[in-house]
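Other chains of the complex are left out, but the ones given are in their true place.
The first chain written gets the first letter, and so on, giving A and B; residue counts start at 1 in each chain.
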């Protein structure tokens, strides 16, 4: 806490941005992001045939895992996930919703993906800003922004026994939009231009990129000369 | 440390309970809980055909993983797992025992389950109390009590490459007894009635519930209308 505040004192432009961005609007955006991430966790729980408690664990891990990792790394303890009751309860609400209405939730899978993209954009911006607040460098802050946005999904997949979707080449780009958003925030901080408006623009950029990646099935390249390993491994 | 102490100063009733509960009896109970959790880790190592070092890693992770997670989250560093030599050495003793005598240990599997239930009850109470000591809210403290009790088993299963038993619907209730025990402690703190005796009662409640869940094969419900997903996924 003291550490965060003293940093805030010395970095007025970040403090300003953080303030603008952290108002009650920010809190509701956070909860919305947590909610849609939790939906994806609870839905995976249904597909994996878990009981309601397993669904709740997946929902909590998906929604809060990325921010928890960031907070532990930057020394913001207790992490926001355990300091704000709403952060903890929102995934439970999402779990109940999926528990009773999951065919309907599956049917609006497109809507879930839409909000998941919004959460991705939001969390990469929030994560980068918070890490910088706590004194990390710009590159490290961007890396933690990516971890905030994508870490929960990785934890979800590991707990469910799936290979993390983030790592699979046959999925539409997920990391790149978050990297672009986090990188944009880092550049804005560097240029002294981070405000609520520009931060929102960075989040929107990541959001639109993710929507485009899903729409046009953008993929990332795999290592060159893949055939050679087929021989090497055979 | 300072943080913990100042909290203790302002929460005399918790301090009292913690003191009562944290005497040498508490230490021996802790070691007993660690020992039985470690047995379950080492036994899984045998079933997974791991060597003696793999068994020791699983034993340590099972016994100490939950408390380690709690301590990192609440900022109690170095965690108890690394601050108390007995906590670290106990899983190694359990590993040696299983290494030389595992058919006998398997045969007393019922006894291991019995002590595992005792460990579950104990750890959910200790975890909730310690998290509250470090300034977390009652709900967050209860969640960390559950994480203390069940986290080690989740880590054990992930390291061994199994889907976490905690999440599987076809296993007898494990999370619910810990949730009840942790919730009871949170209510006792809220009512100002947490003493060594009532804390012991909460641990006993979780213990008995877990024994009953195993005896009567209590299961948790899965999401409603499961059939619909069979169609949806097909």
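For the reader, a short list of remarks on this structure follows.
Here is the rule we use: a residue touches a chain if its C-beta (ideal position, glycine included) is under 8 Å from a C-beta of that chain, and two chains touch if they have at least 3 such contacts.
All of these numbers come straight from a predicted model, not from anything done at the bench.
Taking the whole complex of the structure file rather than the 2 chains in place, the copy count of the single sequence reaches 3.
One rule holds in what follows: only the chains that are shown with their structure count from here on.
Separation between the centroids of chain A and chain B, computed from CA atoms only, is 29 Å.
Across the complex, chain B meets chain A through its residues 72-75, 134-137, 139-140, 143-144, 154, 158, 162-164, 166-169, 175-176, 219-226, 228-229, 232-233. On the chain A side of its complex with chain B, the touching residues are 45-55, 57-58, 68, 72, 75, 77-79, 82-83, 85, 88-89, 98-100, 102-103, 106, 158-161.
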